[in-house]
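Heads up, one of the protein chains got dropped from this complex, but the rest are sitting where they should.
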Amino acid sequence: MTAVTGGTRLVHRVFVIRELGIAAALVLLVAVTVLVNPRFLTAQGIKDLLLGSTILAVLAVGQSIVVITRNVDLSVGSVLGLSAFATGSLFVANPGLPIPVALAAGVLLGAVCGAVNGALIAAARVPALVVTLGTLYVFRGVDYTWATGRQINAADMPPGFLRMGSATLLGVPVLALFAVVVLVAAGYYLRTYRSGRELYAIGSSPPAARLAGIPVGRRVFTAFVVSGALAGLAGVLYAARFGTLDANAGNGFELNVVAAVVVGGVAIFGGSGSVYGAALGAVLLTTISSALPVLGVSPFWQRAAVGALILAAIGLDRALAVRMARTLRGRSGRG
Amino acid sequence: MAEAVRDGAGSKAGSGAMRRVRAVAGSWDAVLVVALILVVAIGALGIEGVASPRFWRFVTLEVIPIALIALPMTLVIITGEIDLSVASILGLTCTVMGQLWLWGVTSLPVVIVLCLLLGALLGAVNGLFVTGFGLPSLAVTIGTLALYRGLGYVVLGDQAVADYPPEWTTGAIAAIPGLTIPWMIIMVAALAIVFALVLHATPIGRGLYAIGNNAEAARFTGIGVARTKFWLFVATGAMSSLAGVFWTLRFASARADNGMGLELAVVAAVLLGGVSIFGGRGGLLGVIAAVILLGTLRNALQLAYVPANTLTIITGSLLIVSVVGPNVAGMVRERLRRRRSVTP
Amino acid sequence: MSESPPILSLRDVSKSFGAVRALSGVRLDLYAGEAHGLVGENGAGKSTLVKVLAGAHPADAGTLTVDGKELALSGPADAQAAGIAVIYQEPTLFPDLSVSENIFMSRQPLRGLRRIDAKAMRAATSELFARLGVGLDPDRPARGLSIADQQLVEIAKALAFDARVLVMDEPTAALSGVEVERLFSVVGSLREAGAAVLFISHRFDEIFTLCKRITVLRDGRWVSTDPATGLTVEELVRRMVGREVSALYPKTAADVGHPRLEVRGLTRHGVFEDVSFTVRGGEIVALAGLVGAGRSEVARAVFGVDRPDAGEVTVEGRTLPPGDTAAAIAAGLALVPEDRRQQGLVMELSVARNATLTRRWSLSRLGLLFGGAERAAARTWSERLQVKTARLTDPVSTLSGGNQQKVVLAKWLSTEPRVLIVDEPTRGIDVGTKAEVHRLLSELAGQGVAVLMISSELPEVLGMADRVLVMHEGRLVADIPRTRADEESVMLAATGQATGQAAGRATGQGGTA
Partner (left out) sequence: SQEEPAGRPAPGASSAGAGTIKEGLKVAFLPKQVNNPYFDASDNKGGKVAVEEFKGVYSQTGPSEASPSAQVSYINTLSQQGTDVIVVSANDKDAICGALQEARTAGAKVVTYDSDTNPSCRDVFINQASAEGIAASQIKLIGEAVGEEGGEIAILSATANATNQNAWIEMMKTELAKPEYAKLKLVDTVYGDDDDQKSFQETQGLLAKHPNLKGIISPTTVGVAAAARYLSGSEYKGKVQLTGLGTPNQMRAYVKDGTVTSFALWNPSDLGYLAAYTGGALASGLITGKEGETFKAGKLGDYTVAKDGTVLLGDPFVFTKDNIDDFDF
């Protein structure tokens, strides 16, 4: 029994370390960039960073909830596009529409898309990657067919809505506040509620979860609905932030989101990781792509640099994990 | 070989749900082949032009690069990994090929060998990250997807190299004498047979299925899991480069953005072909049928004036049906069986 | 025969998997305050019965009554709600979650706003472990636990239920005497509190120690249910197998030849230190020790699955490259691992493929390998080991636990190794086949093979071994020749004690020989 306290501390420290690694990489990147160009961290610079990360962070939170259950949602980019265009169309059709209604509509549409994914995956028990790769095409196709080359412009949307896209509250962008609320709520839920822990259990071992009496299908379904709803929310935020919408909004986002989640230390095979890490991963990726132009990296080198930094980030994370496993082997086990 | 394929898919009997899935997945190859025949037959009767030799020339040309990459990708996915960097390897190969031309390398065999070596090297980097450092391949190859594409831009920047000698460019797409089908299809077919034999009728192939189903048990059986995966990534890299060489010559244009987004098309074809994304299940017959099916369907529907947006929806729906269909059929069958066994 | 009505009773339960009739018309009654033994050959349907009870498999026909009320289970949650706790044959843990979360998943103690009370959960786990005498840290992840530790966590999980019916499918298969005794005492107190217990084991001594009634299954059919007092081992075996089984431990003496396997100074820091021993041709050396002593880890390192931090392994004079399984196999080594599901078999592949996976190169012609050659090769061995399967092309996952173990044996014996390491070779194997496995091991030794046998079953160790090596906390502490090896000497070394007090514990493992 005496070994317990030492072990507890060890395990707790280990959990902290996983997110610290990404945070450290982030701080390092920002520090280097600021040394080269101090304007990267002016009030405007910070605001841009936060705004830029918001949409990816919201998507990453939803994605990590799905990934934790050993699934993946590749359709988020298409859902975002659909929801963004829907929001815009709503404003075009009803110019006086209150903003909360548009928000609710976008989230609802996303949730419906998520429910389609979730129903297919949970009811027919088929791999999420295949289904959501399919719905990636289907939702985008629907979006294309609906928009047929139309574009919704800033002038079509109420100024209040667009102001939300760049407004700040005590120096923090309003959009980023959405992301923070989503993040904290999801993080707290996953850590302290039975159903949240059950998501981890499902990802850790699906058959064991079934035998433990966990309603696997229902939980997975819910995870996809949440991911869809958050993608829907991200679509509305996208509309507010970018102001110009066509059928291509969010095209190709899925891989960025998965990259953010993985860089953030969420195990791609489920069962471990946290939404905080995923959100940090999103901030890190956004910071990388904003910092490179500021650092004066030639545009031709930027894409390569992003790739190299992703590899470096997951490599670093892995190195920490291995070190942790080694500590565990040496110190723990049977008392 | 058909038998080997079925065995690989573990066709017969199984436990509960898995058994149902497998019983049907085993015959998924058959479903695909039948679907392909139906598409061809209906297309030839109902859509003007599908019956023409030109149509098949175009389909073949379009299918070749996807087929080239899908062959090794099938093996990679069967071992439970994935390589999303293939299209970027293709693109980088194109730019390097362009740069070689700018440097005055005028021997096509030399260019091809250098490109294949490059592809193998790029694949080896993927393999090293996955097997050497133990990182998940999905994450690694999302990274190298960006890295390799980026390096393509570093090599050629905004230039396009397009002044290849016509013998090269027309040679690549020349038809088999007397036919309209390009001769490259013979090479692809030969490669397909090699890959199919390796997967279904060699000790190596047995090892691949074992790795995909249970890597730890494979390790306990003396299968070099890391080594095997490493070489599969190398092979995927080399094949992607081969596709890159073909791409450059076919379009007579070496640019950094060649083949952008092709990775999802390849993965979609492999999955539609009945390969399980979790590894350990599927076969090459199904994948090849799926590649041809997708190419034929797309071109035939285009001929029938179906808009691109609808094609996107159809592609997605096919993927969904490919996994949901067999499962639902299996569940229905199981329910019927249970009802039968309960009533008497 | 009976007083009060049974807590739980099954009537005419049938269950088929495709063409396989796993259960047909089985009945079972469990009474409050008594343990009920369930025995049968491998593949007799015991685990299937457990899964039906647990709601994991829907029965095709039959009724389940709890407290006189008929229940229709639509899933494990229903069974749990009815107070049935189950320990499955194969551990079902969540590797990424902490041990305490594993134990309390979906039943975590709550505080305000339905939030999980982590502190209370940890305290409850510590208390459970104290009852079982387990020294695990409640906060460590389940990943990396040995099979035995996993089994102990499973037991803690079931105990945490406060269930009215406790079903245990071979809970002791991976445990050694000490843990088994602790388990029995805990089960005893549960029974006194009025719970009904269903206990499955292939170790008859355990069945007779614990159970008041014993039910025998054969080929999915109910054979008999009788009070244990009126039964003998021989009678049980006859009912299970349908014939007489003789000589359980037919150890034949073999000429001991030259050293085949030499291990010198093998070390993996934190797991085992400085392990050195030699196994000669014709010799069966047992590696004994308590659960977690590090025996399996030594075997893994010798076989090259893990790379040792120091030391070397020599086979027939040639030093093996560290961490290279293929080289070890090429040198004539074979390892039958302890965890058949994770390490021994590729569950989705067919029986034939699994059985021939080690010989895929030698079975191929001109580099090509076809199913026919595999099936022919597999048939020989599966007949020899009496693997019960409908077809060799069935996935091995459809086999019963014991039959799976036989496939693992077939897979390695067919390579004709010169050094055979077997880790718990008879775990979960029924009495008839166990004799066959022992006969095989003897026979192989007779042919000059060096056999290193890791076993937690003391009778097996004593019955089979020419020499007993004993490990304690990662170190080799004793090398006892057959003549001096007895329960007391082995257990004393295994528990790391000098004299006296351990002797009493070891006797719980009375053999059936």
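Letters A, B and C mark the chains as written, and numbering starts fresh at 1 in each.
In the analysis below, a contact is a pair of C-beta atoms (placed from the backbone, for glycine too) under 8 Å apart; a residue touches a chain by one contact, two chains touch by 3 or more.
The structure presented is a predicted model; accordingly, all values stated were derived computationally and were not measured.
Asker: Touched by the hidden chain, which of the shown chains?
Answerer: Answer for the hidden chain's contacts among shown chains: A, B.
Asker: Write down which of A:V138, A:A249, A:V263 or A:L309 is the residue touching the left-out chain.
Answerer: Once the missing chain is taken into account, the touching residue is A:A249.
Asker: For the full complex, which residue in B:W101, B:F129 or B:Y153 touches the chain that was left out?
Answerer: Here the residue in touch with the unshown chain is B:Y153.
Asker: State which residues belonging to subunit A touch the missing partner chain.
Answerer: Here the touching residues of subunit A are 37, 39-40, 43-45, 48, 52, 140-141, 144, 147-151, 153-155, 165-166, 242-244, 246-249, 251, 289-290, 292-294, 296, 299-300.
Asker: Contacts of subunit B with the missing chain: which residues?
Answerer: Touching the chain left out of view, subunit B contributes residues 48-49, 52, 54-55, 58, 62, 153, 157-158, 160, 162, 169, 173, 247, 250-253, 255-261, 298-299, 302-303, 305, 307-309, 311-312.
Assume only the chains that are shown with their structure count from here on.
Asker: Using the touch rule from the top, work out which pair, A-B or A-C, shares more C-beta pairs.
Answerer: Between A-C and A-B, contacts are more numerous in A-B.
Asker: Quick one: report the Å distance separating subunit A from subunit C, using the average Cα coordinate of each chain.
Answerer: The separation of the two C-alpha centroids amounts to 43 Å.
Asker: Which positions in subunit B are in touch with at least two other chains?
Answerer: In subunit B, nothing touches at least two other chains.
Asker: At least two partner chains per residue is the criterion; list those residues in subunit C.
Answerer: There are none in subunit C.
Asker: Name, in rising order, each residue of subunit C that touches subunit B in their complex.
Answerer: 16-20, 57-58, 60-61, 303, 305, 325-326, 328-329, 335, 337, 342-350, 353, 357-358, 360-361, 363-364, 367-371, 390-391, 393-395, 397-398, 411
Asker: Spell out the residues on subunit C that touch subunit A in their complex, using ranges where they run on.
Answerer: By the definition above, subunit C touches subunit A via 54-56, 75-80, 86, 88, 92-98, 101, 105-106, 108, 110, 114-116, 122, 126, 130, 135-141, 144, 149, 269-271, 292.
Asker: Under the definition above, what is the set of subunit A residues touching subunit C in their complex?
Answerer: Contact set of subunit A toward subunit C: 1, 3-4, 7-8, 11-12, 192-194, 197-198, 200-201, 203-205, 207-215, 267, 270-272, 328-335.
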